[in-house]
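So that we are looking at the same thing, I have put the structure below in structure tokens.
With one protein chain held back, the other chains of the complex are shown just where they sit.
First chain written, first letter: the chains are A, B and C, and each begins at residue 1.
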Amino acid sequence: MSSKPYIREIPKSSWFFRQPRYMRYMAREVTSFFIGAFTLLLVVGLKRLAQGPDAFQSFLDALRGPLGVLFCLVALVAAIYHSTSWFNVTPQAMPIQRGEEFVPGKLIVGAHYAIWAVVSLIVLIMGI
Amino acid sequence: MAKSNKPIVWGLFAAGGTVTAFITPVLVLLTLFAAMRFAPSLFTYESIHAFAANWLGKLIIFGVITLSLWHAAHRFRITAFDFGIRADLVVATILYIIAALGTISTFFSLLSIH
Amino acid sequence: MEIIQTDIAIVGAGGAGLRAAIALAEADPKLRIALISKVYPMRSHTCAAEGGAAGVIKSDDSLDLHFGDTVGGGDWLCDQNAVEYFINEAPKELMQLEHWGCPWSREPDGSVAVRPFGGMKIKRTWFAADKSGFHILHTLFQTSLKYPSIQRFDEYYATDLLVDDGRCQGLTALEIRSGEMRQFQAKAVIIAAGGAGKMFPFTTNGAIKTGDGMALAYRAGVPLKDMEFVQYHPTGLPNNGILLTEGCRGEGGILVNKDGRRYLQDYGMGPETPVGQPVLKTMELGPRDRLSQSFWHEQRKGNTVSTPWGDCVLLDMRHLGEKKINERLPLVRDLCISYLNMDPVKEPIPIRPVVHYCMGGIHTDIKAATPVPGLFAAGECACVSINGANRLGSNSLTELLVFGRRAALSAIEHIQSGLSNSNDGALAAQAKNSEDRIRALFDKRDGTETVAGLRKEMMATMEENAGIYRTGEELARACEKVSELRQRYANLALTDKSKVFNTDLMQALELNSMLDCAEAVAVGARDRKESRGAHQRLDFTARDDQNFLKHTLTYYHPKEPPRVEYLDVVITKSQPGVRDYSGAKK
């Protein structure tokens, strides 16, 4: 090769600013931080639960404060974003073929949303 | 070419992704209520303890927590890479250890609840 | 100059070139094969073919019927021994593609489906939705990756053949990326470089269809055969010539004029058939030449619809319904919506005839061999004479396969025939000449002509004087003009002086090829004083079997117009008759 092709460098830690779709992707990925943190919170809560009522109460007290509320709020947004972004792509990852046709993606997504609503409602009613 | 070992975790990641998608938002919502003292009856020691003492309850709690942990750990591993942190092996080790510790802790916590 | 040693060099990696390469690799894994193409193989224009490939497979069909349709469709200018070989091999080749994974459309029972096509008496066109050529090309390209002995030279532009000791022994090619010339030393060369539709401004052909392969052989002394037969496809989008496949009509689309009349019945292709129930070889399923000619008459009569892009007739597919259109003609719908902003499900689509295919090409015999030993040709650039004066839709894709393979087998036979040693010095000197010629073009500073300028004039000349209907006067004008352009070419200067990926240089070389081909078209047409198939003269309206049941052979001359000779058509069992597209009932 006598030519000298020009290679455009890609900034390793800021590439996602280039396109809105990359930003959406990063937002989706970052949800994992909040889901992880929230789950760790559950792990701790469970441990406190196992240690008895007092320990559990102090866990709840620690949760109750502006910081706890703030964390929960952010985690809620992240969790919902995760759910929607997850459901929206299920038809791509798991297409369902019936005879010659594929079940329309909208239907699969819709079914997921419906199940999500039902599960959430049941848990909510149980919880309250 | 060497086969990747990512599928081990990826299976957990994918299962966890689905579980968290269905359940985490409402769990966070409940926790938010608790944090806001919105529904005091909800996070009572008794009701939760009763749920966790039951075998089915244990199974559900274990499933939800561990799958969520592995989902998050695996995705965060990739997120770190996407943010330009190239020490993938170190990141992965740390995150998977955290997930493993969480799994173990959950296991023993549940065992000790009767 | 770097010399690349190989056994067989193939110029062109479209359907024909790839098929040849695979046949070589399968026949003998030890053969060194150089597959040279000016574009990556999957960019070759075979990818644009939509409708399908003909081959007898169903039980209601027969080889004789395919023979009859092809020979009649070609207005008896086909060599019947070649046609016979072709139709015999056709089903095997299409089946072979199936075994290589081609996603042919299927019947519910899993067997291969066939669709009707213009000029065919029976449904016999294998198709993969309306992307048949695309799937054929990709299946071949992907299959070719199996064979390590196929060495590809992608984006190499072949410039000259090396002929020494009376036989072809290689070629020179320009590596486009570096601008360096390479000498390929080969025991045999197969040219499969596609058609030359870009001589005309309004064409379905892609930018790469510039007749390079024809010109390569032509300049090396091989005659071009029947170049005056240029096929117009009746249904092109009016604004940019994008093709709407014959499959549109095969599936039941109809052609109407501005009054909504199915005008084909007025040109010997009636009686009118019921809408949505196409009858083979009648009305919309008549042959391309007849349909394109009817358009011309309608235009004369003022029966066409005027659009911003010129006069059109309408292709109405609405009655097919959305489901069938999506299933059978998805690409057509997509193309109409994207490029014309019209939906065939909802409205009739304006269309007009568009230059589509070169029946003529490098003169070969039925074994795909040219008169120069060691040089073979296949595909659209070749003229084995199965298409005669008018190719039937869906015969070309099959031809690529049948004669691509045939060329490969003949090349092997040639190699095994015991060749004398090559005179390397003589070959190197020829290669050097070729390099010098291009260097001179590259270095020239004081030229007054530009590539774009000359090309525009050539295209205009061809469109005005060598279109659907021709006259002696116009053709004489075309001959004169093209020969003038060939002279002016010597005054061409390039603007681009970079060696790396110099498309200015590439286009200059392509223009050179097109000018050579265009002259062969014009001269052949001027001298053919009859009307036959795609060659229609207003001053000689009848077919003249007495004088012109013959192939035109044009021989290259560097400065002067080509010398014209004639060659008898091979007739085995079908005597010239009347082409009848008037339906079953008369």
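We adopt the following convention: contacts are C-beta pairs under 8 Å (C-beta built on N, C-alpha and C of every residue); 3 or more make two chains touch, one makes a residue touch a chain.
Here is the rule we go by: contacts and distances are computed from a predicted model.
A.B. asks: Could you tell me which of "succinate dehydrogenase", "Segregation and condensation protein A", "Glucose-1-phosphate adenylyltransferase" or "tRNA 2-thiouridine synthesizing protein D" is the UniProt name of the chain missing from the displayed complex?
C.D. replies: The record for the missing subunit names the protein "succinate dehydrogenase".
A.B. asks: One chain isn't displayed here. Which of the visible ones does it touch?
C.D. replies: Missing chain, whole complex, touching shown chains: A, B, C.
A.B. asks: Of the residues C:L24, C:I242 or C:L264, I need the one that contacts the missing chain.
C.D. replies: Looking across C:L24, C:I242 or C:L264, the contact with the absent chain belongs to C:I242.
A.B. asks: Going by the contact rule already stated, which one of C:S59, C:Q277, C:S338 or C:T448 would touch the omitted chain in the full complex?
C.D. replies: C:S338
A.B. asks: Where the complex has a chain not shown, which of B:W10, B:F38 or B:F108 is the residue touching it?
C.D. replies: Here the residue in touch with the unshown chain is B:W10.
A.B. asks: Specify the residue from the set C:S105, C:S410 or C:Q430 that touches the hidden chain.
C.D. replies: C:S105
A.B. asks: Mind pulling the subunit A residues that touch the left-out chain?
C.D. replies: For subunit A, the residues touching the absent chain are 3-8, 10, 12, 15-16, 18-19, 21-22, 25, 29, 89, 91-95, 97, 99-102.
A.B. asks: Name, in rising order, the residues on subunit B that touch the hidden chain in the full complex.
C.D. replies: These residues of subunit B touch the chain that is not shown: 1-4, 6-8, 10-11, 14, 78, 81-82.
A.B. asks: Could you please point out the subunit C residues that touch the chain left off the display?
C.D. replies: Per the touch rule, subunit C residues meeting the hidden chain are 39-40, 42-45, 47-48, 92, 95-96, 98-101, 103-112, 131, 134-135, 138, 142-143, 145-146, 154, 177, 206-208, 239-240, 242-243, 308-309, 331, 335, 338-339, 341, 450-452, 494-496, 498-504.
What we mean here is this: only the chains that are shown with their structure count from here on.
A.B. asks: Round to the nearest whole Å and give the separation of the Cα centres of subunit A and subunit B.
C.D. replies: 12
A.B. asks: How many angstrom lie between the CA centroids of subunit B and subunit C, rounded to a whole number?
C.D. replies: Going by mean C-alpha positions, subunit B sits 63 Å from subunit C.
A.B. asks: Indicate the residues of subunit B shared as contacts by at least two other chains.
C.D. replies: none
A.B. asks: Of all residues in subunit A, which touch subunit B in the complex?
C.D. replies: Per the touch definition, subunit A meets subunit B at residues 12-14, 16, 26, 29-33, 35-36, 38-43, 46-47, 49-50, 53, 56-57, 60, 63-65, 68-69, 72-73, 75-76, 79-80, 82-83, 86-87, 112, 115-116, 119-120, 123-124, 127-128.
A.B. asks: Okay, in this complex, where on subunit B does subunit A touch?
C.D. replies: On the subunit B side, the touching residues are 17-18, 20-37, 39, 41-43, 45, 48-49, 52, 61, 65, 68-69, 71-76, 78-79, 82-86, 98, 102, 105-106, 108-110, 112-113.
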